[in-house]
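Omission of a single protein chain aside, the complex is shown with its protein chains in their original locations.
Take a look at chain A:
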Amino acid sequence: MTDLSQSPASGDVPKQKKLGNSLLELTDRTKRRNAAETRFKAYGIVAIAIGLLMLVVLVTTIFSRGLGAFQQTFITLEVELLEDKLDKSGNRDLDEIKKVTTFGYAPIIRDAVAAKVSELGIETPLKPKAMADILSKDAAATLRAYVIENPDQIGETVEFRFLAQSRVDGYLKSRVSRDSIGNDKNISAEQLDLVDALVAADVIEKTFNLSFILGSDASDARPEAAGMGVSMLGSLFMMLVVLVLALPIGVAASIYLEEFAPQNWLTDIIEVNISNLAAVPSIVFGILGLAVFINYMHLPSSAPLVGGLVLTLMTLPTIIISTRASLKAVPPSIRDAALGVGASKMQSVFHHVLPLAAPGILTGTIIGLAQALGETAPLLLIGMVGFIASNAPGTISEGLLSPNSAMPAQIYEWAKRADPAFYERAWGGIIILLVFLITMNTLAVILRRRFERRW
């Protein structure tokens, strides 16, 4: 009966064929569905492509803009250290030599530039002072520092490599062009002609700039002399504080929560608290640092110690979460075995579980440190920006307590300044920061690969 009712009437057969009974022939509906499928898949591919494209754009921007900071333009000059200008009494008394300010050195440099230009036979309408302006304002200070260091060289002619002014540097790096200097008071077309001639004579050259990596920040007028070194030390001291505080406290807290804590409301509160702290905006930790450490406890502001304390509080949840995960990964059989041979609960944790979880803890700590290293917002509030971090700290306590900057804060500081020459420094600073972060993350990955045990 059922067969009968299902068997199609003979007239319907061609109609069904039209609907596409064959698997090889797609109906419109199937086509639509397949098209929707392809579209949907394409959306996914496009989404991932956009994400990866952004990464590529970001990385290429950073490198194309920042690599220039690692090269710097220098001008080589023979400078005659005239005795009657630098040491009038001629007795090489250091105190008297120190009395000559950088203004006293300016004419000497001016003469040296003029001498070089005439020696090379370059024709220029510029006066010697304008010629000397292609040098950095730092040049006189460099010269003075050298003379104070080597008073016996007074009277001799010494060859120096001076920093060129940032516009000249920009001209050689194609950041500054002859069209863009129209309203620029710092440089003129004639000076650029002179620069071209000096480049042709190999007097001006671009070389690797170690002082960008190791040097200190410089004032607004001397972007060519600014470097990351001192702020790197600031970051280093902060990371030391974070490591010394966050690692033991974080590990201790995780051990308690994972191994000993009874299941009660207090433990619940602590756990909820930690997961929420991990999501509190970093600037809130900055407010905490300002209110508690600086305003209430009167710790010195801008000090890496305070920065380190704030970052410790910020990093703790990260370290606790990863430490708990790696403690949890140690199988209970290890604990049972330890307890079985007579160890106390505490001994089983400290002698057996903790060493087995150590690689995981270390990985989590490194990742937490990398996070803290790149954090900027809280540092703004505790005053690690807005001044020139010029002196490298001499001792550990000075490094912890005297005002300093930190790498991300230094980058922010440069990005805020008006002179576009600082932007190149900021991008360059980011390259250095990223090198540190990549190194730390790679280390974490290697540690995980090398030591992680699967049970």
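As a convention for this text, a residue touches a chain if its C-beta (ideal position, glycine included) is under 8 Å from a C-beta of that chain, and two chains touch if they have at least 3 such contacts; residues count from 1.
Assume contacts and distances are computed from a predicted model.
Selecting from "Cbb3-type cytochrome oxidase assembly protein CcoS", "Heme ABC transporter ATP-binding protein", "Membrane protein" or "Phosphate transport system permease protein", the unshown chain of this assembly corresponds to "Phosphate transport system permease protein" (UniProt protein name). When the missing chain is restored to the complex, the residue among A:Ile270, A:Ala358, A:Ala392 or A:Leu447 that touches it is A:Ile270.
Within the set A:Ala357, A:Ala389 or A:Ile411, the residue that contacts the chain not displayed is A:Ile411. Interface note: of A:Thr27, A:Thr101, A:Asn295 or A:Thr439, the residue touching the hidden chain in the full complex is A:Asn295. Interface residues of chain A with the unshown chain, by the touch rule above, are 33-34, 36-37, 39-41, 43-48, 50-52, 54-55, 58, 61-62, 65, 248-250, 252-253, 255-257, 260-261, 269-270, 273-277, 279-288, 290-292, 295-298, 313, 316-317, 320, 344, 346, 370, 373-377, 380-381, 383, 385-386, 397, 401, 408, 411-412, 415, 423, 426-427, 430, 433-434, 437, 441.
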